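Entry: subunit A
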Amino acid sequence: MTLPRRASLLGLLAVVLAAGSAVAAPTQYPLSLENCGRTLTFAKAPERAVSIGQSTTEILYLLGLADKVAGTAVWVGPVLPGYEEANAKVKRLADNDPSFESVVAERPDLVTTQFEWQVGPQGVVATPEQFAELGIPVYTSPADCENKNNAVGSDGTRTAKFTMDLVYTEITDLARIFDVADRGAELVADLKAREAAAKARIAGLRPGTSAVFWFSSAELDIDPYVAGQSGAPGTIMSLLGVRNVIDSQEEWPTVGWETIARANPTVIVVGRMDRRRYPADDVSVKLDFLKTDPVTSLMPAVRQGRIVEMDAQAMNPTIRTVEGIEGLADALQKAGLAQ
Partner candidate 1 sequence: MSRPGLPAARVLGLAAAALVLLLAALVFGAAVGETRIPFDTVAKAVANRLWAGGHALDPIDEGIVWNYRLSRAVVASACGAALAVSGAVLQSLLRNPLADPYLLGISAGASSGAVAVAILGLGGGLLSLPLGALTGALLAFGLVSGLAVLAGRGLAAIILAGVAGSQLFNALTAFVVTKSATADQARGIMFWLLGNLSGVRWPDAGLAVPVALVGLAVCLVHARTLDAFAFGTASAAALGIPVRRVRAVLIGATALMTAVMVSIVGSIGFVGLVIPHAARLVVGVRHGALLPASALIGALFMIAADVLSRTLLPGQVLPIGVMTALVGAPAFALILIHRPVVGGMGAR
Partner candidate 2 sequence: MRLSAANLTWRAAGRAIVEDVSLEVRSGEFLALVGPNGSGKSTLIAMLAGLKRPHGGAVALDDRPLAALPRREAARLLALVEQQAETGERLTARQAVELGRTPHLGALVPWSGRDEAIVREALEAVDMALLTDRMWHSLSGGERQRLHIARALAQEPKVLILDEPTNHLDVEHQLGLLALVRRRGGTVLAALHDLNHAAMFADRIAVMQAGRLVALGTPADVLTPDLVAAVFKVRASIETGPDHRPFIRYAPPAPAPAETPAW
């Protein structure tokens, strides 16, 4: 297909789509976009994206762009329900880190990455410059670069709290890049509505309700990785008016069970995941620990069964964080903590 023809076709498509929702304007190419300190320019909407990171990939699927995704990598769990079929058609370069060459071999015209860990200044796959040399722009999830210093701490250190706005920015950016701005606006509006609905459901939340989010532990008995103030769980809790008993500003600090038990959280949220790196990755192992450990078994949250299972993806700054908001709200409601 020659370029002018395709451009005109896309223009037509944009007009049709814009007419459909009439929310956002179609993208004007060449498009210039600020992302994580770099300026990206697009002469046209990408046709072959390689998407590294489950959340970023799922955003593309939600934007109806599955057919534009040439390859994916870095998966932590099953794809968003409803997208199994679409996802099965997309080539999976690697479950974990793909190699630079396997990404380049797909001849992508865009690489999206959820984490600087894979593509970033010290990226294990490559640096954005390496892709730039081949004329491939790299879009990085704002959640991993805005207000976050990935050079400090093993998981990086957030200089400010993660907010859902960072995910919405990503959706909006990607929608503009792919010229599906209205679809993006729709998605953001939908997510914001779900957020608000969850919040409304527990409007009468009992004051002083608190929680701890237990992701996993390197060893079962050892100090667990729990959610600090600045990550996604911090956002989930502050949005719902729940106090996080962990004060740390780190994203996933290790905190002793002594501190957790004495803080007496109203609810304990435990991560559910397919990962089996540590024994405590298994949610049933976590539940078993809480019920058998001589101290945690005495915690009111445990004795009264206020333990919430939550998908680990929802506990990370992703498109699924909204599910976390809904999940915690449901649990609080079921526990009779909200009128």
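Regarding selection, all candidates are chains of the complex that A comes from, given by their letters.
Observations
Note that in this section contacts are C-beta pairs under 8 Å (C-beta built on N, C-alpha and C of every residue); 3 or more make two chains touch, one makes a residue touch a chain; residues count from 1.
Nothing here was measured: the structure is a model prediction, and the numbers come from that model.
Here subunit A is displayed by itself, and among the listed chains 1 or 2 from the same complex, it touches 1. Contact residues of subunit A toward candidate 1 in the complex are 96-97, 117, 154-155, 218-223, 247-248, 253-259, 261-262, 264, 276-279, 293-295, 298-299.
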